[in-house]
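To start, the structure under review is shown below, and the notes come after it.
Note that one protein chain is taken out, while the other chains of the complex remain in position.
Going by the order they are written in, the chains are A, B and C; count residues from 1 in each one.
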């Protein structure tokens, strides 16, 4: 009972960080100043900002769903969970920066570097997710509820292990073609949002 | 019980996003720099910023009330609800951008484009609201509580269907007269805030 | 029971808005750019920013405490409470703007205007507080709990009525002397923070 309240506090704090990071993204989109001769084409020229915004929005949203799912299993939090979660949130709060860099440089000279920074950030976050989850699983008799679902835990482990790989693939792809990497990012966001297996089922048994 | 806790988390996250988006609006109002010769008239010249701020504030506020009402009916959330809600929040977090564009360009060359972007954003959000609600209604035996109020559900469906239409009207109006569209937006905000039928009654039976 | 949950949602949303508005204040303090020859004296020259920040921080903090106290009495919320609360929050979220204007213009030509805008904002918020409270009191048999404390309600009414007057005094004072108005603002913040009668007593019987 007391323990549950404790992870509730961690979740509430984390939820706050996710909600703020996802909402701050919009501040990085430049507002064309008053007096811009052709506003419509100026707004259209800023398409990289919108693309970067939408992808980051859904990536953070998906991370929030995953974080949430993680803590449906983790019932107790020791100091290591607390610190690893903080490290994970460090990654999440940093997302607006590579997003803004990508928005500024997509289509320009620096687009390769910007794309690598962008996917590098998600790669690091995905690794942090795995570290937090692996640690929790390693102490599952201590940190999970009594009747945790071993099969569900295994499934999450397998799925989370994919995360760093797909972001690494996007990062490597950027080296050859920024466009290909960008399309792969968009495909990923759509894939993550589509229904089955790979997404959380809130209020259902996760089978 | 467990399910209710799940939608509670979605609501808390959504509330966070609404609260942040509504509070970030103020950051888009330009602060006249130190040394401005006539501060009073400089502040007065910025009236489009204040108008855009106030309308967007109430539109987001009204959306929050509507979102809240929606989730008094939705008791369970499947993956589709989760994703559709995320798409809706994408719309909500983007509001500060068209608001700032309108604030910069109202009274200038780009005001028609700015006004269309502004109402276009609300049109899209209104459509997202309808999609989320329609989907939930289509699965009402699964997602709603056992004893949901069919009449209340019908009433909400009818009311929500109006949303996209009024914003589309504002958008089309902008093509002919930006001033008329702006006045229609102000009228809408006032109408939404006025008491009966069309607004939520917290803590009352919604009859 | 159901009703209490409803005002809990309003309070949580309002708390979010207060917490964000109070934290955004810091963003309005200008960071001296790299290469500033004498950083120490540049930081010192920015004293109006720090003064404006600290006063606004405590004013928003005090408003949060008052808002909280208000909702210890209000147990039900009808549509009017919802709308009046939204209008009040409009005032709260706008605070970073007059604060930044004051920070930019204190000590310059525009300081009188800036001071009037600053206290004018608080005057309007104080009036909104009174409107929300008066309305709730007028429907007390409907909106308050069964066993509300008539004496406590009377005390709050008397105290809230003072708010607009003191801010109006600061505003009028600014016309004659900006320094006097500023000192009065500082005195007010200290007075509001000092212990007895006029401040909330959390976890005590409010006698």
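Assorted remarks:
Methods note: a contact is a pair of C-beta atoms (placed from the backbone, for glycine too) under 8 Å apart; a residue touches a chain by one contact, two chains touch by 3 or more.
Fair warning: this is a prediction, and the values are worked out from it, not measured in the lab.
Contacts of the undisplayed chain with visible chains (whole complex): A, C. For the chain missing from the display, the contacting residue among A:27, A:173 or A:188 is A:27, taking the whole complex into account. Only one residue in the set A:32, A:61, A:96 or A:163 touches the chain that does not appear here, and it is A:96. Among A:113, A:127 or A:186, only A:113 touches the chain that is left out of the view.
Residues of chain A in touch with the missing chain: 2-3, 6-7, 9-10, 12-13, 16-17, 20-21, 24, 27-28, 76-83, 86, 89-90, 93-97, 100-101, 104-105, 108-110, 113-114, 117. Of the residues in chain C, those that touch the hidden partner chain are 11-12, 15-16, 18-20, 22-27, 29, 31-40, 43, 53-54, 57-58, 61, 64-65, 68, 193, 195-196, 199-204.
Everything below uses one rule, namely that only the chains that are shown with their structure count from here on.
Chain B and chain C have centres, each the mean of its CA atoms, that are 26 Å apart. Here the spacing of chain A and chain C, counted between their Cα centres, is 36 Å.
Annotation for chain A: no residues touch 2 or more other chains.
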